[in-house]
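A single protein chain has been omitted; all remaining protein chains appear in their positions.
Residue numbering begins at 1 within each chain, and the chains themselves are lettered A, B, C and D in the order written.
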Amino acid sequence: MTAISPTDQAAARATSIVAAEAQARARLRKRHALVIGLRLAILVVFLGLWELCADYNIIDPFFFSSPSGIWEQIWSWITEGTSQGPLWLQIYVTLEETFLGFVIGAVGGIVAGIILGRNKLLADVFSIYIKIANSVPRVVLGSVFIIALGLGMASKVALAVVMVFFVVFANAFQGVREADRAMIANAQILGASPMQITTSVIIPSAMSWILASLHVSFGFALVGAVVGEFLGAKQGMGLLISTAQGAFNANGVFAAMIILAVMALVVEFIITRFENYVVKWRPAPFNEQGA
Amino acid sequence: MTAISPTDQAAARATSIVAAEAQARARLRKRHALVIGLRLAILVVFLGLWELCADYNIIDPFFFSSPSGIWEQIWSWITEGTSQGPLWLQIYVTLEETFLGFVIGAVGGIVAGIILGRNKLLADVFSIYIKIANSVPRVVLGSVFIIALGLGMASKVALAVVMVFFVVFANAFQGVREADRAMIANAQILGASPMQITTSVIIPSAMSWILASLHVSFGFALVGAVVGEFLGAKQGMGLLISTAQGAFNANGVFAAMIILAVMALVVEFIITRFENYVVKWRPAPFNEQGA
Amino acid sequence: MQLQTMAAEKLSPAAPPADAAIAIDDVTLRFVTPDGHMMTAIRDFTMTVARGEFACVVGPTGCGKSTTLNLVTGLLRPTTGNVRVMGNPVTDISRDIGFVFQADALFPWRSVIDNVAAGPLFRGTPKKEAYDKARDWIGRVGLSRFEKHYPHQLSGGMRKRAALAQTFINQPKILLMDEPFSALDMQTRTAMQDELLGLWSGLKSSVVFVTHDLEEAVALADKVYVLTAGPGTVKSVYRIDLPRPRVMADIRYDPKFIEIAKVIWSDLREEVQLGQSRGLQTGH
Amino acid sequence: MQLQTMAAEKLSPAAPPADAAIAIDDVTLRFVTPDGHMMTAIRDFTMTVARGEFACVVGPTGCGKSTTLNLVTGLLRPTTGNVRVMGNPVTDISRDIGFVFQADALFPWRSVIDNVAAGPLFRGTPKKEAYDKARDWIGRVGLSRFEKHYPHQLSGGMRKRAALAQTFINQPKILLMDEPFSALDMQTRTAMQDELLGLWSGLKSSVVFVTHDLEEAVALADKVYVLTAGPGTVKSVYRIDLPRPRVMADIRYDPKFIEIAKVIWSDLREEVQLGQSRGLQTGH
Partner (left out) sequence: DKITIIVGGMEKQIYLPAVLTQQLGYFKDEGLDVELVNSRAGVEAENELLAGAVQGVVGFYDHTVDLQSKGKYIQSIVQFSQAPGEVELVSAKHPEIKSPADFKGATLGVTGLGSSTDFLTQYLAVRGGLKPGDYTLLPVGAGNTFIAAVKQDQIQAGMTTEPTIAKLLQTGEAKVLVDMRTPEKTKAALGGDYPAASFYVQSSWIEGHKDEAQKLANAFVKTMKFIAGHSAEEIADKMPKDYYAGSKDLYVQGLAGGKAMFTPDGRMPADGPQTVLKVLSTFSKSLQGKQIDLSKTYTTEFVDAAK
C-alpha cells in the first residue's frame, strides 16, 4: 500500500478556512447585537411597566415617581439648572469626591490586603481590628467624619474611603492568600526578592480578586460620597437628593439616582476595559476559543 | 564494597521524632499566645491613649467620648436598661434583622452569581442592571423601602439585604468564572449534569471567593440594619445610636458601636470556623506544613 | 516512501466510514495567537478509530496530539471539517467518553476515594455501590493506603494513578488518554498497561492513546498514527499485527515487536528531526 | 547483596562530608495525613552530592523523590535530621538553586519570553540583556516561534521546555530537576539532555536529577541513587564510571552502559515489586 502523504491542497483549503472564520466573526457580531437588543428590551419593558403603573396609580407616583416625571425633572435640571447651581457642577463635585475616595480606599485596601496577606503574624493580629472597623455603621461614621474633618470635601471622601476599603481589602487579602504556592516558590527560587514576589506573582494572581472588588466598590464609593453629602454639603448629587426628598419631590429623588447610575456605568465601563487589558493572558473557557 | 541497607534503627529514632513533633506543637502554642498577647497589647494601648487624650482634652470627649465613659454607659444599659427597654432586646432585634438580611442577601448573591456566572448570555444582559442597582445610595433606598415595606422589620432586613447582595454577588460571579476549565471539563466527561457540575465543581472552587465576601458582608448587613433603624424604628441598636446622637450622648453612640463590633466579631468567629471546616482540603503554604 | 512489513502495515488515511467509533474527517483547527494572527494547530487531519480498536498517536511535542483528543471530546471545535463519535457529530462534551487529561484534573477538594467515586455518583450509581467500586479501582492502581488523602498530598505519579482510576471506573466505551503513564516508573507503568488492556478487551472499547514512548505505542496498539511536526497532520498510519492477548512484560523482547518499532521509529525520527530543524536551534 | 562491576560501583551511604554541595544527613520527614495520623514520607535519609557531581535519583512512584528535592530547596523542613547546601544549613528558600518542578510552575500571566527572562530580571540583569539571553535560551529549547505565547497556549511538552529554559538561564550552581523530560518525545528529550550536560559541564554545577527512566539516569549521572518504596530511604547508590563527555544519541548502545543499566535495573525492580506487592493488588 502507498502512503498518501497529505497533498498540497492548502490553496484550495484556504478559502474554506477564511469562510469559516468569517462565519465565526459574524456569529460574534450577531451575539453582540442580541445582547444589546435584550438589554434594551428589558429597559423598555421595565420603564413601560413603571410608567403604566404610575399612570393607573397602581403605584403612587407621589412616592415612586414615574419615568416621564423623572425625565421632565432631568430635562429641567439640564436646561434650567438645579437650585444649587448647574447640574454638571453637582455631578462634577460628587464624581470628584467619589473618585478620590475610590482611589484612596482601593489603594489602601490593596496595600493593606497585600501586607496582611503576605505576613501571617500581622494578619493574625490586625485582621480582628479590621473586622471591628467594618461593623461600624457608616452613617454614624459620617457624622464623626463631619465633626473631625469638617463639612468640606474631606468628610465625603473619607466616607467613600471607608465604603471601599473593606471590600477591596477583603478580596485583596484573600487573593494574596490564594496565590499558587508552587508559583511563589518558583519565583523565589528564580531569585525574586520578597518585593519582586509581591509585584510579579502575588499581585498578578490576586488581580482578578482585586478587580472583582473594584467592580462592586465603585458603586460603594458613590454611595459613600452621596451619604456624606446627605449629611451636610453645599453641592453635589447627595444634596440634590436630600433637597428633593425634603420637598416631597419623588421625581427629583429618582432623577438624581438615575444620574448616579449613569455615572456608575461609565466608570464600570472603564474598569471593564482595564480588566480586559490586565487579564488578557487568561485562557478563554473551552468552546469559546478556537476560531 | 558493601551496600549497607538502612538498619532497623526505627525504635531508637522514634523518640527523637516524637520529641521533634512535640517541639513543633509547643512552637504553635507559643505563637498562638504571642498573637493573643499582641492583640491585647494593641487594644490596651489604643484604649489607654484614647482615655488619656480624652482626659487631657486633646480630643473632646463631648464628641469622641472616652473608654471609661463608654464603659459606664454600657454598664448602665446592662443594669438599668435603655430608654427603649432592656439592652439584650435591642441587641436581639438588630441581630435578628441583620441575620435575616445577611442570609437572604448572601443566598441571593450566591445564587445570582452562580446563575450569571454559568450563563454568559444572562451575564451579558443582566450584569449591567446589577451594576446600576449597586450605585443606588442605600440611604435613599432606605426611604424607598420604608415607604414600600413599612417601618417594621421588613425594611431593615431589605436594607441589610441590599448591603450584602452586591458584595456576595460580585465575588460569587467572579469565583464561578475563575473555576478551572479543565476541572469542569473533567466533571462533564465523568458524566456530571450541569447541576452536578455546579454543586461539585463550581461551588467548591468558588467557595473561597464566597467566603471572602461573607467575611466582609456580615459587617455590611449590620450596617444596613442599623441604618434602617436609624431611619425609623421602635427598637434596636440603630435607634439607640440615633437617640444618643440626638441627646449629645457621645458615650451612648460609641457604646452602641462597640456592642455592634462585639456582635460582628462573634459572627465572624463562627464564619471562620465554618471556613476552616469547608476548606480543610486546602494545601498549607510551603514551610507551614510537615511536622 | 513505500514499505510493507509482515507486522506493521502502512495504511493510507482514507475518508472515515460512517460506523467508526471516532471519525475525524479532514479537520483544520486554528487558534488566535497573542499577536492576533491565526495559528494552525492541526490541518487536513483525518483519522478513524473503528469500534473496539486501540489506536496510538505519536508525534513530536506540540504537533497537535492533545488538540486532536480535545476535538473528540468536544472541548474544542474544528475550524473546518467535522468530527463524529459513534456516527454522531460532536456537538457538546460527551458523557460516553473517558478522558485522561495530560495535566492534572483531579478535584482538589475531594479525597482520592471521592475523586474516583465521582463518575459513578454523577451517573446515578447508589452511593454504597459507587464507593465499593471506587475502592476496588483504587486498589488496582495501588493507592489503597491513600484513599483518604487529598490530591495535594499525593506524589505526581500517585495523582496520575488516581486520575486513571477515576476514568477507568466509568468503563467508557471510548477511551482517550493523553500521555497517561509518563509520570510512572517502568514497573507501575507495565502494571497499568496490563490493567488498561484488560479493561479494553473486556469492554471492547475504542481507545486513542497518546504517548511519546514508541515502544509503548507498538506494544499496546492495533494502529499507530504518526503525526507530522506542527501544524500536525497524519504522516502515516501503521497497523500492528502482533497477536493478542499481549503481555506487557514480555512483548518488548518479541523480535517482531523490535522490527516494527524500528520501522516506525525511522519514520518518526525523520519527522521529529524536521520539527527540530524548524524549531530547535542547536544549543552550544 | 554485594556486587561490584567495572563501571557501576555500589557505594555505601555514609555521613556526608562538610564541603559537599548538597548534604542530606539522616533526615526523616513526616506529614500529617487527613485522618490526623502522621505519615512518614522519607526516613533515615542520607545523601551527598559533591560539587560538580551529577546525581540521579530513581525509585518507585510515591517513594519520596520530590520530597527530597523540596528538602534541598527549603520548601520543606525535615522533622529530624538536617540538610546542608554548600555547607550551610538550609533555612530559607535558596536563590542559588535552579529547580525544575515536577508540575507546571510557569507564570500564566507572562508570555514565554517574559517567563524565561524572569530569573535574570529578578536578579537585576538589565532588561535588554535579560531578553537577549531569554531569546537565546528559548531558541535552544526550540520555542522561538512561541516567544509571545502564554503558557496556556502551549502544549504540555512546550510548557516543560519553557520551564527548562526558565531554570537554565540562571545558570544555577545547584540544579534540581524533577522528571524534567518525561513529557518530551525521544528526540527532543535527547536534545535537552545534551543541552543539560553542556550546561552542567560548563558551569561545573551540582545536579540532582529525578527520573523514572533508568537508562536516562545511567546515561546522565555520575551517581545513581535507588530509593526504596515509601517511606523512602536510600536503598543503594551506584557510581557510574562511563567516560565523559557522553553523547546521548550513542551512549545507549555502549555495552558498558547496557551492563550497568541491567545491574541497577535488577536492584530497582526488586524494590518496585516490593512497593507493588505492598500497594498494588493485581487488577483482573
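For this structure, a couple of remarks:
Quick note on the criterion: contacts are C-beta pairs under 8 Å (C-beta built on N, C-alpha and C of every residue); 3 or more make two chains touch, one makes a residue touch a chain.
From a predicted model like this one, the values you see are computed outputs, not experimental measurements.
The residue touching the chain not shown here, chosen from A:A26, A:A247 or A:V279, is A:A247. Here the missing chain is touched by one residue of B:S193, B:T243 or B:T272, and it is B:T243. Interface note for the absent chain: among B:I59, B:A133, B:L151 or B:V278, the touching residue is B:L151.
Hidden from this view is one chain, which touches subunit A at 60, 62-63, 83-84, 143, 146-147, 150-152, 231-234, 239, 242-243, 245-249. Where subunit B meets the missing chain, the touching residues are 63, 73, 80, 82-84, 143, 146-147, 150-151, 230-234, 239-240, 242-252.
Just so we're on the same page, only the chains that are shown with their structure count from here on.
Annotation: 27 Å between the Cα-based centres of subunit C and subunit D. Between the CA-based centres of subunit B and subunit C the separation comes to 47 Å, rounded to the whole angstrom. Inter-chain centre distance (subunit B to subunit D, centres taken as mean C-alpha positions): 45 Å. Across the assembly, subunit B contributes residues 185, 283, 286 that each touch 2 or more other chains.
For subunit C, the set of residues touching two or more other chains reads 31, 75, 93, 103, 111, 150, 153.
Against subunit A, the residues of subunit D that register as touching in their complex are 73, 75, 93-95, 97-99, 101, 103, 105-111, 118-119, 122-123, 150, 152-153, 166-167, 170. Across the interface of their complex, subunit C is touched by residues 1-6, 9-10, 13, 16-17, 20-21, 286-287, 289-291 of subunit A. Every residue of subunit D that touches subunit B in the complex is listed here, in rising order: 1-2, 4, 9-13, 28-32, 38, 43-44, 70, 74-80, 93, 228, 233-236.
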